[in-house]
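Quick one: the structure is below, questions incoming.
So, subunit A:
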Amino acid sequence: MTLITALARLLIFPGLVFAMPAAWFFLWVERKSVALMQERVGPPFMQPFFDFVKLLGKETPPRTGIGGMLMRAWPLIAVSAAAGAVGLLPVLPSSGGFQGDLILLLALLELPSVCIIAAGFSSRSIFAEIGSAREAALSVSYNIVFLLAIVSIAASQHTFRLEALAALPATPLLWLGVAAILVCLPAKLHINPFSLPNAEQEIYAGPMTEYAGAELAMWELAHGLEWVAGVGLVATLVAPHVHAVWIAACIFIAISFAVVLLLSVLAAATARLAIDSSVRFYWQCTLIFAVLAISSAILMRFWS
Partner candidate 1 sequence: MIDLDSIRETLGVRDPWVESRGTHWLNPGTVSVRELAVLMNAVGARFVTITAYQLPGTEGFRLEYHWDLEGRLIGFPFVIAGDTLESAKFESIYDLCEAADWIEREVHEGFAIDFTGREYEPLLLRAGDKLGVNLREMAAPTGVPAQKEVAK
Partner candidate 2 sequence: MCTARRRSPWLFHMNSGSCNGCDIEIVAALSPRYDAEQLGVLLQGSPRHADILCVTGPVTRKAVGAVKTVYDQVPGPKAVIAIGSCPATTNVFIDSRTLEGPLDKHVPVDVYVPGCPPRPDAIIQGVAKAAEILAKRGNNPQNAEPVVTFVGEVQP
């Protein structure tokens, strides 16, 4: 893998040039499909883009001192982490990658929510702090399922290379892992029924309460990129292995779209769970998936 291909992956496909429109598109799909399910017309196609541009042009409250600098930094870190995660996705076959890029991907995927937690605490608003505390509790509980799912898939293949995993034939273990990841995605993306860190009826806008203007635009972008990365991870794992570049890209987009629709339906059909119910849900999931995933991973290793 040369530097040029790496840069191209990071910046063009599936990196920023592709991921930003994709992020807006997914955000629009989510809002539109929820609206359609509610018998509404919903936002126009360009809406998330307009929102983003408008927020860029708004004033931001003046911040001073180290706290202010941190508050400015968090959204940028979140955006770059999410963009990096998207860039790592092995959408196109044989596009390179290195040994252990899965671990990097997991770290990058986790970084935005760490940023959100930190941002909430550094903004010193009581509502933002509660939002951050909830985000932290939630992230501790869903991450275990999330990591277990991925680790068990990886362990069965003796590799932490994403491309090797993406090329994996569909096995029951893979489906199990994908199901576990799907269970975690609503919490990772803060949509119903796990939208409680940003439950505006209780704590205004959660960790984002004090953010405005361009910084908020960055958060929106980070959120959109998280969508692309999370959904894209599922898509790469599920997608059949094909050599033609264009077909691979199309399959990737189609599967991502389907996953977004699935998550939107879930979001539209549920109420928000309280924090203890959410955590309980994920711990129960953890137990089931942990037993299933680890045991099957061990079994597969013995067989192979």
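On the choice of candidates, all candidates are chains of the complex that A comes from, given by their letters.
Simple rule for what comes next: a residue touches a chain if its C-beta (ideal position, glycine included) is under 8 Å from a C-beta of that chain, and two chains touch if they have at least 3 such contacts; residues count from 1.
This one's a predicted model, so the numbers in the text were calculated from it and none came from an experiment.
Novice: Counting any copy, say which of 1 or 2 touches subunit A in this complex.
Specialist: 2
Novice: What residues on subunit A touch candidate 2, complex-wise?
Specialist: 31, 35, 38-44, 46-47, 49-54, 57-61, 200-201, 204-205, 208-213, 216
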